[in-house]
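With one protein chain held back, the other chains of the complex are shown just where they sit.
Now for chain A:
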């Protein structure tokens, strides 16, 4: 039974969950009629192959982001080697590159007609062989390079927070650095790594932009095909609800695997624990440098080349408006989403009942769906509210009886909130859990409670987590395409809208201008955040 003080948190949690459930219920209601012809066709010709593809993709990306994210986080947070100081934050930068952009850069650069293979043919003749670029391996590499920062950021925070006291104790007890990593640091960082991995897998399952550049068919591709090709929004939403089920399993698995391990808050690290030298130092620098080059430097250079060749002719005064809209939407959405996620995280901490856990689980589901499906579900939900609620109310008040929600800025911001709640909630819950209950208890006994407790005790400790959360949401909103396309108010074009328009016409070189601007706008907060957290903890 919940304590009355705990129940006070229920209304806010229910309200947020309800907001997320509104569009999700659109998916469930889609099952009232089943188009057997489409389902039989999909089952006979598509689904077995697509499910296989999807499984391989998720496994490949999952293993890849874990290997990259954890190894890089370990090296930059606990070791010392040449270049560590700047690689530490530089390795976060690939996050600013949208998956669809890295995909078209990768294919454009490496495919048969691209500059690299053309050059190779000029040098070695037309017989030169190159591995297939638009292949399963290619998609996995691209998605790993864009999604590993989720694991990197969270694992890095966890390793830094563990502090070196723990690792020194392990060393004193006779564990080699390698064994100390496996037996002490890794198990303790597991919740953070799991949270990052879950985000990466959800992104992979929902990705449509990158896989379509490779023409790699996944379950999500089938959803779009059913909608855009057969024009059966009903069957498409049915498929999407199955995808949602798969994601709920992933999330459940993540929670279970997290187990009883509790994050701790140790003293921040002073000097690096392991000073690498010689071959080891070189290997560490080379590994971090290689990932940074492939995930950021090379794609950025290709974008710059394309910008110079084609994009610069499109640069006009409209770009200042595009940038402003993008920044405004990103910042506002980050502020709103982080505030609501913070409320949820507190609700979860102060009222840790089973009901609360399930409610918050529901409130985080929006991230799991392919962007367009969620966008159309939100659009349908809002237009329903407009029709049933807003217009009658408006007419009754003597207004114009016009729809207010759909096509308004607030509806778009709500859509971002629904979509990116999970992104903000993860880091916040994590950093809240690191605050031991003894701390607020001590404050209360000293007479600091309520609002004062929040501002004097919690908030300063939550700032790094909240900034991580805000950054993730901000950059995700910049990159977001389908909901922005469908629900933006007239005249509110953003950089990602412009990228969409160019790539939809196959004009990759011209898409370089908006894509490059998007990356630049996204980079600013990434650099600020990482430098700040390095100063605090480093």
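Definition applied: a residue touches a chain if its C-beta (ideal position, glycine included) is under 8 Å from a C-beta of that chain, and two chains touch if they have at least 3 such contacts; residues count from 1.
Keep in mind that, in the parts below, contacts and distances are computed from a predicted model.
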Could you check which of "NADH-quinone oxidoreductase subunit J", "Iron(III) transport system substrate-binding protein", "Phosphoribosylformylglycinamidine synthase subunit PurL" or "Fis family transcriptional regulator" matches the UniProt name for the chain that's left out?
"Iron(III) transport system substrate-binding protein"
Where the complex has a chain not shown, which of A:20, A:167, A:213 or A:477 is the residue touching it?
A:213
Could you tell me which of A:177, A:361 or A:403 touches the chain that is not displayed?
A:403
Selected residue (touches chain absent from view) among A:70, A:273, A:375 or A:495:
A:375
From the list A:31, A:228, A:282 or A:308, pick the residue that touches the absent chain.
A:228
What chain A residues would touch the chain not displayed?
41, 45-46, 107, 111-113, 117-118, 121, 126, 132, 134-135, 212-215, 217, 221, 224-225, 227-231, 233, 310, 372, 375-376, 379-380, 383-384, 386-387, 390-391, 393-394, 397-404, 406-407, 482, 485-486, 488, 490-491, 493, 497-498, 501-502, 504-508
